[in-house]
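Yeah, one chain of the complex is gone here, protein chain that is, but the others are all in their spots.
== subunit A ==
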Amino acid sequence: MKWVEVIVSFILTLSFLSFPSCGFQSDELLVDDEEFGLEGAPQHRSPEPIPTRSPPVTSPTRKRHSDLDSDSKIQFSLDHAFGDSDFSPAGTFSARLKTWSHGGQTLTKLRFSRNNFSDVEKEKFKNLLESDDFYRIRLPSNVLSPPGRDFIISSVKARCLPRESLDEHFVIHMEGVNVLAVNYGSPGSCPYPRNLKLPAKWSFSSHTVLKNSEQAPRAPVFTEEILGGENAEGEVVQPAERSFWAKYWMYLIPLGLIVMNAVTQAMNMPEEQATGQVPAQGQPSAGAVQRGPSSAVRRR
């Protein structure tokens, strides 16, 4: 029975939609409202970040497909230099270039294949290690038309790299198809007195991360509504109920002291009365002993 109702309502809705002439038809010109966005409006621009500037889309394993977006494979090379030598090819980055429906392009599924050091390069690298010199790398600043405007250079003290093998870590900051900067170095720390240490294995273990710009947090917007609602519902957080002791300790301690004082006074009183009748030249009583030092202080 229920599905009949559903169908009826569905048909009704359809009929309303397909015969708009039966209802009121606004002749208002629909202007693309930036703030709210009209559904169905052509080329709707959301206030959300446009995907070229989306939060880090990095991991090469991430799978995301869209029928609208076309993919193509691209490659760009990594060059390296030992100290002040010239740059020579050291590896290749390959990635999928995703073209979004609005024209933006981003890289995904970045993979890196590193060439192993040749013997000559090994020698050079050893020299670098001995002289604590820089190992430099460079990337094109535009992956579509390398090298773009200029190369992106980064360098690290060679002694930071060797561990078991040669460990390296790339963070590539991208903006669309442009490489802005690359953070290159060891994946962990590289404490300052850099000790000379040769790697056990002359092979690279590389980690690459692709980073796009983050979206900045917006300024909080408070409207009357939120404040009013909050007040009406009394959502103000109550301060946690504290124990009696926590609340009144500052009164209780002096009170305790006064009581203790009174008790000691009360205990001393009978004795003092008792000793008071004894002549002053007699044995010093507890009260006299108590008074003794204080009078001594006074006389000093």
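One rule holds for everything that comes next: a contact is a pair of C-beta atoms (placed from the backbone, for glycine too) under 8 Å apart; a residue touches a chain by one contact, two chains touch by 3 or more; residues count from 1.
Quick note on the criterion: contacts and distances are computed from a predicted model.
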Name check vs UniProt for the chain missing from the figure, options "AP complex subunit sigma", "ER membrane protein complex subunit 1", "Two-component response regulator" or "BOP1 protein", returns "ER membrane protein complex subunit 1"
Residue by residue, what part of subunit A touches the chain that was omitted?
34, 45, 47, 49, 53, 84, 132, 134, 136, 141-142, 148-157, 160, 169, 171, 173, 175-176, 178-181, 183, 185-194, 211, 213-222, 231, 234, 236-237, 239-240, 298
